[in-house]
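The structure is given below, and queries will be raised subsequently.
Here the complex is missing one protein chain, while the rest keep their positions.
So, chain A:
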Amino acid sequence: MPSGRNPGQGSTAIDAVLDNLDIFAEGFRRTVALSVLAAVAALLVGTALAAMRVSPVPPLRWFGTAYVQTVRNTPLTVMFFFVVFVLPQVGVVFSYFVFAVVALSIYHAALVCEAVRSGINGVDVGQAEAARALGLTFSQNLRLIVLPQAFRNVLQPLGSVLSALIRNTSIAAAFGVQELTGVVQRLTTANPDSVIAVLLGGMVGYLILTLALAGALALAERRAVTIR
């Protein structure tokens, strides 16, 4: 009767990670690039969407609402599928890396928009009224008075969105981008005797990113408090 043996555990298991550090590094770089580019794009687009949703122009409000409701209720995998396989059929062809950034940005922009909008709603109405009384236009009001306070209010939920974004980049592995998860899949196949070590290696990669994000957020929070 077979007992609970675990061949391949021990020093050889770690070798599977150490021998392939260059491959890990390459995947890690792609994950970082995907995360950073998609985060910047999602923050910009999401903030623009939030501005639309609170703007005095009804068509802009309608567009913002429709965007958020459509995108936020679509699974990210479906979004990827749409971008990677449907866009080329209408003549929009980019590299798979760009497609992945696009899909991630579209999806997380909706989440950023809702976080920022809740921040805007949390800013005292008196602030916007006072700004208007001083003669500031809508965009000046938003840019100089409301948004800076709104962002301070929603640092934590924004952090959650960005942290989710980092982990969601793993879906790109299924759509032509060999990032960290793709590398883990590749190395687990190549090293069947040390699957757990390879998985742990991949986990460490994601932890580096999410912990760095958490650190940055903690700094930002401390600064936000001192400004207030």
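Please note the rule applied: a contact is a pair of C-beta atoms (placed from the backbone, for glycine too) under 8 Å apart; a residue touches a chain by one contact, two chains touch by 3 or more; residues count from 1.
The rule we apply is simple: contacts and distances are computed from a predicted model.
> Looking at what's absent rather than what's present, what does UniProt name the missing chain, "ABC transporter substrate-binding protein", "Acyl carrier protein", "Two component transcriptional regulator" or "GDYXXLXY domain-containing protein"?
Looking only at the record, the undisplayed chain corresponds to "ABC transporter substrate-binding protein".
> Of A:Thr65, A:Thr188 or A:Thr210, which residue touches the hidden chain?
A:Thr188
> Using the document's contact rule, name the residues of chain A that touch the chain not shown here.
The missing chain touches chain A at positions 1-9, 13, 85, 88-89, 93, 96, 173-176, 178, 182, 184-186, 188-193, 195-197, 199-200.
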